[in-house]
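Note that one protein chain is taken out, while the other chains of the complex remain in position.
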Amino acid sequence: MNILSVDHLSITFGGVCAVDGVSFDIAEGLVFSIIGPNGAGKTTLFNLISGLYVPQDGRVLLAGEDVSGWTPERLACRGLSRTFQNLQIFFRLTALENVMVGRHRHERTGIFTDLLHLPAVERQNCETREQAMAALARIGLQTMADRPAGSLAYGDLKRLEIARALATEPSVLLLDEPAAGCNAVETAELEGVIRGIAKDGVTVVLVEHDMRLVMNVSDRIHVLANGRTLAEGTAAEVRADPAVIQAYLGGQEVGRAVG
Amino acid sequence: MAELLQFIFSGLTVGAIYALVALGFTLIYNASDVVNFAQGEFVMLGGMTTVFLGLAGVPLPIAALIAVIATVAVGVALHRLAIEPARGAGPVALIMITIGASIFLRGIAQIIFDKRFHSLPSLFGMDPIRVGGAAILPQSLVVLSGAVGIVVLLWVFIDRTLLGKAVIATAANRLAARLVGIDTRRIVGFSFAVSAAIGAVAGILVTPITLTSYEVGTLLALKGFAAAMLGGMGNAIGAVVGGILLGLLEAFAAGYLSSQYKDAVAFLVILAVLFAMPQGLFGRAKVDRV
Partner (left out) sequence: MRALFYSRLMPIAAVAVIAAVLPAFFPSAYYYRVAALVFVFALAGIGLNLLMGFAGQVSLGHAGFIGIGAYAVAVGPTHLGLPPWLSFFAGAALSAIVAFLVGRPILRLKGHYLAVATLGFGTLLSIVFTNEANLTGGPDGMAVPRLVLFGWAARGSETWYWISAASFVIGAALALNLIDSPTGRALRAIHDSEVAARVLGIDVAQKKLMVFVVSAVYASVAGSYLAMFNGLITPEVSGFLRSIELVAMVVLGGMGSIVGSLVGSAVIVVLPQALSFLHDYEHVVLGLIIMGVMIFLPGGIVPSLTALFAGRRA
């Protein structure tokens, strides 16, 4: 079953067609990567799928349901979550509190019970805290739990955002350039994290520039250039595609970059 | 018809003042992203200082000149002492600072001057000129031509002088301006000075018609801001058009609806613009990048 499908999705900004008729289907449980040169429309595509932009043409289907134009909040409640290229961490909250916010859609108290802090709220707080700690532990950040997010290192913050998105218990997780700004060690750790997420049954959609990471971790790769699909296939197929090589991977660089 | 013309005349006159206040707002906003609520106090200071210097025996033309210079000094001081130290504060903090400054200046004016209304003699006498059944005061023509003159001068300055170009550059991209060697701090200070001068002149010109007191600044600032929003925050032509339009709307509302709620027009305009078209008549809609 295709957990996420995109059908001739298009959007134009001020005369520039940022995404032009892009289509793909993602089967459940895969790691699906979207690559392409800068300006190819990858983040715009993510913004379209995650409800931050409304498509001018085309559809987005989540588990078979047409969710085109849905707000991010609604999509989150349907199991779609994402991280951001430019960190959108809650800097004033602690690392733990960041992840606790991720549990919001599973929390069951309303404003009146919250104002009165009935026992249900205390129970909810405890449960949320436990779940959040577990999420932090899975990503290896449990020692940072009570530190203000603003004091964490960049690489840790990227992982924190992933932990936070995972706390929503998504069926589809969009990762927007998670390796950006990370060194080789951090990127290798990230690879492990992504494999772990996929093993837990979450479908991962990845936008990335780090070709080693992409080639190592992806089940399928979709190549974008100038807002349009250039190619799609397995890592081996895409590596060998002449159009992709010319537009993005470069001639002799391919061998060295992807080792 | 005569009634309509009358409303148009009074609307244009007060609209010209709103236009000048809005222009002052726009200058400072463009150079520094600060919404300067003390703009109205510049108008108040121009009028009140001239009045009190006149009462002290100084010939009016000199008094007016000194008043403008004094107001400019206040504008520069506002920038140096209140705005500069808070560089990097959020937009709301900066608005609060300028609001605090306007309250402070009002308080000072209350003490140095007094709490009564004052007037200045009209430049060309008080006999209204009859046009098409309606009457227009000669001073209204002075206000209108003064406003036009200031706008033209400003346009020439921005367009034809190097300093003017520097102001434009700072408005467009502060970092880039600094990288090409423009002292943006001086430019911002300069924009405060020019705004203060414009405000002061507006105050002096309009006092013979509307009178002045230590309190007039607050409402003027709010209305000038409404005009700037209407025209499109950051757009100079928009500021002038917005001001005139607001003046006319106010005059029509006062004449045809209710004179009591005249002041409410500006606030309704603010809300209407912000809800329906936040970029105003001439502005460009903003897109946030994620």
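Annotations for the structure displayed:
Note that the chains take the letters A and B in the order they are written out, and that residue 1 is the start of every chain.
Methods note: a residue touches a chain if its C-beta (ideal position, glycine included) is under 8 Å from a C-beta of that chain, and two chains touch if they have at least 3 such contacts.
In this text the structure is predicted, and so the values were computed from the model without any measurement.
Among the residues A:V22, A:L62 or A:A76, only A:A76 touches the chain that is left out of the figure.
One of B:I95, B:L141 or B:L281 touches the chain omitted from the figure, and that residue is B:I95.
Contact between subunit A and the unshown chain involves residues 50-52, 71-73, 75-77, 81-82, 84, 88-93, 97, 100-102, 104-105, 107, 109-111, 114-117, 121-122, 124-126, 128, 164-165, 168. Take subunit B: the residues that touch the chain left off the picture are 35, 82, 85-86, 89-97, 99-108, 110-111, 218, 222, 225-226, 229, 260-261, 263-264, 266-268, 270-271, 274-275, 278, 290.
Methods note: only the chains that are shown with their structure count from here on.
We define each chain's centre as the mean of its Cα atoms; on that basis subunit A and subunit B are separated by 49 Å.
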